[in-house]
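Read the structure below first, then the notes.
The chains shown are only part of the set, and none of them has been moved.
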Amino acid sequence: MKNVLLLIFVLFSFYNFTEAQTKPYLTLADAQRINAAATEKAKTEGWNVVIVILDDGGNLISLQRMDGVQVGSIDVAQAKAKSAVFFKRPTKVFEDAMKAEGGARIATLPHAVGVEGGLPIFKDGVIVGSIGVSGVTSAQDGIIAAAGVAAY
Amino acid sequence: MKNVLLLIFVLFSFYNFTEAQTKPYLTLADAQRINAAATEKAKTEGWNVVIVILDDGGNLISLQRMDGVQVGSIDVAQAKAKSAVFFKRPTKVFEDAMKAEGGARIATLPHAVGVEGGLPIFKDGVIVGSIGVSGVTSAQDGIIAAAGVAAY
């Protein structure tokens, strides 16, 4: 029984999603390419950051913390990325809106983060995930995130 | 002042961790010395507070609640200390930034606490932990925290 269940599990693991009615999605290879481009930009600038890639459900595909980055950036990068994929927009959009009107109203939205550094990732107009960066200034975080998305 | 604090933050970010095989850390004896100095300052002023010392990962080394302190200060002191070590900066920095622009936007950052009384603790430019104080006014909490750090 245990083996049958294991077999079923293994079969599901190999299930070819692309043959079914499909949506595009980020593979680990995609995430690694995005992460590598963001990392290269960060190193070039001498900026140490946490880089997070989420799937379209807001669940982690990858996270990488460079040496010496403040611990708080682990959760901040995840929060930015979650905001970006949950609302299909850059966290910079919330930052600008919250600066324009004070922000408390928009902050009542669950998962809305008003600090630059989170970007949604689209393929053919469909959301497939997001990137979140934290560790330096929010504008610098945003530059690194953009370098990552550009590699997708 | 804001620029000076930002500069300090950036300098710490560039500390080259890859050259060191080890990092300094707070011992219990260190925490007790810091706690004793903060307690002495609090008693001298007649202020009753909770004093918390965290390690560099945000985990408790010591906590002490003086008689009669509001129960809420137990969690507030811990939150201030966590904010200080997680972001490698005094909570006063968040307080000032949040007062300047309304604050709700910055409050969307996980672990950011915008009330004075949390201070990071550094050794040779490397973060080793933090102190958080709560119980009187935030400015007074900050004075006690500073007295603690001065004893390290």
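Letters A and B mark the chains in the order given here, with residues in each chain numbered from 1 onward.
We take it that contacts are C-beta pairs under 8 Å (C-beta built on N, C-alpha and C of every residue); 3 or more make two chains touch, one makes a residue touch a chain.
Here the structure is a predicted model, which means the values were calculated and not measured.
Asker: Of the identical chains, 2 are shown. What's the total across the complete complex as given in this file?
Answerer: If we count every copy in the full complex rather than just the 2 shown, we get 4.
Just so it is clear, only the chains that are shown with their structure count from here on.
Asker: Go ahead and note the Å separation of the Cα centroids belonging to chain A and chain B.
Answerer: Using C-alpha averages as centres, the distance is 30 Å.
Asker: For the complex, which residues does chain B have touching chain A?
Answerer: Residues in contact with chain A: 6, 10, 12-15, 17-18, 56-58, 83, 85-88, 101-112, 127.
Asker: Touching residues of chain A toward chain B in the complex: what are they?
Answerer: 46-48, 67-72, 75-76, 79, 94-95, 98-99, 102-107, 112-115, 135-137
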